[in-house]
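Yeah, one chain of the complex is gone here, protein chain that is, but the others are all in their spots.
Right after this comes subunit A.
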Amino acid sequence: MAMIDEPLYPIAVLIDELKNEDIQLRLNSIRKLSTIARALGEERTRKELIPFLSENNDDDDEVLLAMAEELGVFIPYVGGVEHANVLLPPLETLCIVEETCVRDKAVESLCRIGAQMREQDLVEFFIPLLKRLAAGEWFTARVSSCGLFHIAYPSAPEALKTELRTLYGQLCQDDMPMVRRSAATNLGKFAATVEAPHLKVDIMSMFDDLTHDDQDSVRLLAVEGCAALGKLLEPQDCVAHILPVIVNFSQDKSWRVRYMVANQLYELCEAVGPEPTRSDLVPAYVRLLRDNEAEVRIAAAGKVTKFCRILNSELAIQNILPCVKELSTDSSQHVRSALASVIMGMAPILGKDATIEQLLPIFLSLLKDEFPDVRLNIISKLDQVNQVIGIDLLSQSLLPAIVELAEDRHWRVRLAIIEYIPLLASQLGVGFFDDKLGALCMQWLKDKVYSIRDAAANNVKRLAEEFGPDWAMQHIVPQVLDMINNPHYLYRMTILHAVSLLAPVMGKDITCSKLLPVVINASKDRVPNIKFNVAKVLQSLIPIVDQSVVEKTIRPCLVELSEDPDVDVRYFATQALQSSDQQMMMSS
């Protein structure tokens, strides 16, 4: 056993703990691997630490994951880029473990290192590693290899490039579906590094294999490849090779593949360009909107606005709008909900006339939907439609919808609508709000559920911000303060909370004249919970009001509370007094 000098003691512990029985300590040491490397110096890190890590790769996944991550940024500790290759062996073994997240991290780190390596080192070390993995006995190695080609390929000499392309082609036809899935996932990245002539021949034939795979899970990953490859190809090649594949996929027997198409549709349209989109993808999209499987319709409905943006309004009205009408009465609530969340965005695309004529009835029917999520989604995007048709046309149907949601049985629904009240207020305007919604806001302050009362207090504050203190003085403050006499202490507490939120918005004059007296009055409450909340509120008011008011009104009240029989009241009162002392010291 070596004798260790005192200052080295912690680092010695760190090193020893690389092999501790306790996984937490091992993890700790691995996370500090850079410290260990600095202590050992570059040369010993290369000659001892890295081989040590390569040999000790049968640890728990958490430790291996951390190791894979640390090694990705280890180049400075082994002596810079010219020694980067020493990091490859431990990462190579990590690429073979069976835990996916460890492998993925090792591949990520290898890519990071490979991207910095010198070209000759890539050829000498990185590419042989890639070839070993690609020919690996276990599928885990082959899965990992797929994610490394795009790093190795650009530096490879011509002959090696051909070999790498062949190798990737073999991986696309591997026996194991896991390998083919990885090949499909990484095809786009690899293709981006391949020269145009090979792209059209080699890569496209690999892509072709993948699009005809027996396994649904492989085919649906190939859908993503469509968008990636489409962007690399010349427009005419894209139309010739990718477009038919997309159209085919949109009619695939597997709903999961169609779902992917619906989900990726916008990217696919971008890849093929606007003209082919209009001619070929509109029919495909219409089919997806009318798909038998609700999951596919959900994905398609969610893209309706984005898709229409690519089209002109005429095509949208002609082809898409009829489908939207059908979807608004779809049997699946989730489809309607997805539609409701995006449909408002169609208004600017369709223009005012078409919106009023065609879209408005759909809004209105969705606003009356039996499923609260659908209604909420419409209301949450109200600002978009307001820009096109104005609120007047909507307000008639809007109000009943809001009132119904405001009184919904489920408190989460009520909570959601409260969140949108400030937005609604700004869209509807002061007049409308006063008439119809003001009462609701007060009603929420008396809700049975705490979260609703809490949100309601916040809402009152946001309204005051929206419409200004004068309006609030007239329409909110008196009503709120009235409720301080509620017989139930929980409701009185809500009002105290609202007061503390309103005070900064209302300014010191109104706070002193209207809000403060109410709070001071509440300090005489018979419930201790109210009293210590008074202390808290007073503490929050101190920075807002003048020093003289603090001295004359707030402090005496706090002093009184600090002698209260209840321990909690005394505690919070003392806290408030201390904070007021600090305030004074700072200002003096």
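The rule is simple: a residue touches a chain if its C-beta (ideal position, glycine included) is under 8 Å from a C-beta of that chain, and two chains touch if they have at least 3 such contacts; residues count from 1.
One rule holds for everything that comes next: contacts and distances are computed from a predicted model.
The complex includes a chain that is not drawn, and of the options "GPI transamidase subunit PIG-U", "Serine/threonine-protein phosphatase 2A 55 kDa regulatory subunit B", "ATP diphosphatase protein" or "Small ribosomal subunit protein mS29" the UniProt name matching it is "Serine/threonine-protein phosphatase 2A 55 kDa regulatory subunit B".
Of the listed residues A:Glu108, A:Asp216 or A:Asp434, the one in contact with the hidden chain in the full complex is A:Asp216. Among A:Glu55, A:Asp208 or A:Asp435, the one in contact with the hidden chain is A:Glu55.
Although one chain is not drawn, its touching partners on subunit A can still be listed: residues 1-5, 8-22, 25, 28, 32, 35, 38-45, 48-49, 52, 55-56, 58, 96-98, 100, 137-140, 176-178, 181, 214-217, 252-256, 292-295.
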